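Please read the structure below before turning to the comments.
A single protein chain has been omitted from the complex, and every remaining protein chain is retained in its original position.
Chain IDs A and B follow the sequence of writing; residue 1 opens each chain.
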Amino acid sequence: MSLTSYLPIAVLLVIALGMAAALTLLARLLGPSRPTAEKLLPYESGLDPERTPQLRFGVQFYRVALLFLVFDIEAAFFYPWAVLYRELSCSGEVFQGVCQGQSTPFGLLLMLVFLAVLVLALAYVWRKKALEWD
Amino acid sequence: MTLHVLWPNTALMTVLAGAVLMAYVAFNGMLLVWLERKVSARFQRRLGPTEVGWAGLLQSAADVIKLLAKQLITPRHVDRPLYHLAPVLVFVPVLAGISLFPFDRHLQLHDFNIGLVLLFALAGLGFLGIFMAGWGSNNKYALLGAMRAVAQNIAYEIPLILATLPVVLLARTMSLREVVEAQHQLWFIVQQPVAFAIYFIAAVAETNRAPFDIPEAESELVAGFHTEYSGMRFAFFFLAEYTNMTIVCMIAATLFLGGYIGPSWLPVPGWVWFFGKVYLLLLVMMWLRWTFPRLRFDQLMSFAWGVLIPLAIVNLLLTAVAIKVWR
Partner (left out) sequence: MSSALMSSALMSSALMSSAMWSNPVQWAFWLLGGLALLGALGTVTRRSPVQAALFLVLTLVATGGLFLVLHASFLAAMQVLVYAGAVMVLFLFVVMSVSHTEGETLGLAQGTVGKLIGLAAVGVLGHQLLRVCLTVGDGTSVGAALPGGFGDVRSLGRWIFSRYLLPFEAISVLLLVAIVAAVAITRRPPRGRAEGEG
């Protein structure tokens, strides 16, 4: 896994950026530019906006974001576990997905412990009705 | 990773492949817009576009020309850097994501051994553009739409990720090509129907499509986070949305439907199978749009956290136990 294998992604990002810039420029050249005061107002279904929007969002959004963060971190650990699961559940070598030695419950147990705590967290959130929107 | 790749890793070929993919994304966007109009029309006993080209096939091309010739309005009081950058930032990671797939056995730019998480990492950046558009527009509808979109995206990203894990468990790899190669005997959808269902529902929500389209609920939020965008800038959001749909369907085809693998007795090349599966799934997404009414926001959130995520966790554990029992 060398660094150069990521080059196509970088190249593609540059191409995408270039195309975005080129198309916007093209649209600017081709399209008319006749701004009027009305056009430049924020769109509020026909009414003139009285003030700039100062919306404050409920704290539920914060809770959801934190829960998301926690589960994202959890998923980050799930991936290596899923890839290595057979190796972790086997006392010997794993050859083409088949365990050559004794089967052990290690792989399952270590994730059960990890998951049990998180299920507890999810249950707590439900119990406290913290995900209800009103 | 001894499988060889059709496109060698030279700089020129990389640029060429990038240009081809870019062209495909543009073509695919136009095709899907046309398809969606046709399918929607048929569901509503209409004909859809018929005038421009055969069966209206050139309608999308006409639309692109129209969008190019439209005035680019930048409303006053927008946060200019954010407002200008948002459409680009929505669009760029999506394009990079599409380069990761194995379209055929020997048709892939590079097979990363972390292909799957790379896809999710790129997809996770998409919310930034949406948020910038909502915040930068200085518009109530845009900001509300962006907040809803982001909250929904993060809520459904978890079941999406959890539903792909049983496949990783079965295939013992995150390389997209190796996942496909592990399905020669049996497509993973047969072993993992629940995971597929969870994945697909979450994928529809991730792309903000009906019945999960409250971020841009026309009846309350005008157009959601891209309310203040016009002309080509709006087109970028549109293109990103359709490319995103294609990507989630490509993931589904790769992980659950055997990717480029089809019945071996049929003399059909692999990429035909791959794209056939992808467009079939896209048709299902359009079908869903006209079948289910839009959910309320609280229903949407509790469905993700209360139904999909617990179900995905149980499914994952059952898969792990099953592998343990039957090896």
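What we mean here is this: contacts are C-beta pairs under 8 Å (C-beta built on N, C-alpha and C of every residue); 3 or more make two chains touch, one makes a residue touch a chain.
None of the values given here were measured: they were computed from a predicted structure.
Peer 1: Touch as defined at the start, partner being the missing chain; which of B:Leu95, B:Ile154, B:Ile198 or B:Ile261 qualifies?
Peer 2: Per the contact definition at the top, the residue touching the missing chain is B:Ile154.
Peer 1: Which subunit B residues touch the hidden chain?
Peer 2: These residues of subunit B touch the chain that is not shown: 79, 81-82, 112-114, 117-118, 120-122, 124-125, 127-128, 131-132, 135-136, 147, 150, 154, 174.
Peer 1: So that we can see where the missing chain sits, which residues of subunit A does it touch?
Peer 2: Where subunit A meets the chain not shown: residues 1, 3-4, 6, 52, 54-70, 72-74, 76-77, 79-81, 83-84, 87-88, 107, 110, 113-115, 117-118, 120-121, 124-125, 128, 130.
Note that only the chains that are shown with their structure count from here on.
Peer 1: Could you grab the centroid distance between subunit A and subunit B? Build each centroid from C-alpha atoms only and quote it in angstrom.
Peer 2: The mean C-alpha positions of subunit A and subunit B differ by 13 Å.
Peer 1: Can you list the residues on subunit A that touch subunit B in the complex?
Peer 2: Interface residues on the subunit A side: 1, 4-5, 7-9, 11-13, 15-17, 19-21, 23-24, 26-28, 30-35, 39-45, 49, 52-53, 55, 57, 61, 64-65, 67-68, 71-72, 75, 78-79, 82-83, 85-86, 89, 97-99, 103, 105, 107-108, 111-112, 115, 119, 122, 125-126, 131-134.
Peer 1: What residues on subunit B touch subunit A, complex-wise?
Peer 2: Residues 9, 11, 14-15, 17-19, 21-22, 67-77, 87-88, 91-92, 95-96, 99-100, 109-110, 112-113, 116-117, 137-141, 143-144, 147, 151, 154-155, 157-158, 161-162, 165, 168-169, 172-174, 222, 227-228, 231-233, 235-236, 297-298, 301-302, 305-306, 309-310, 313, 316-317, 320-321, 323-324, 327 of subunit B touch subunit A in their complex.
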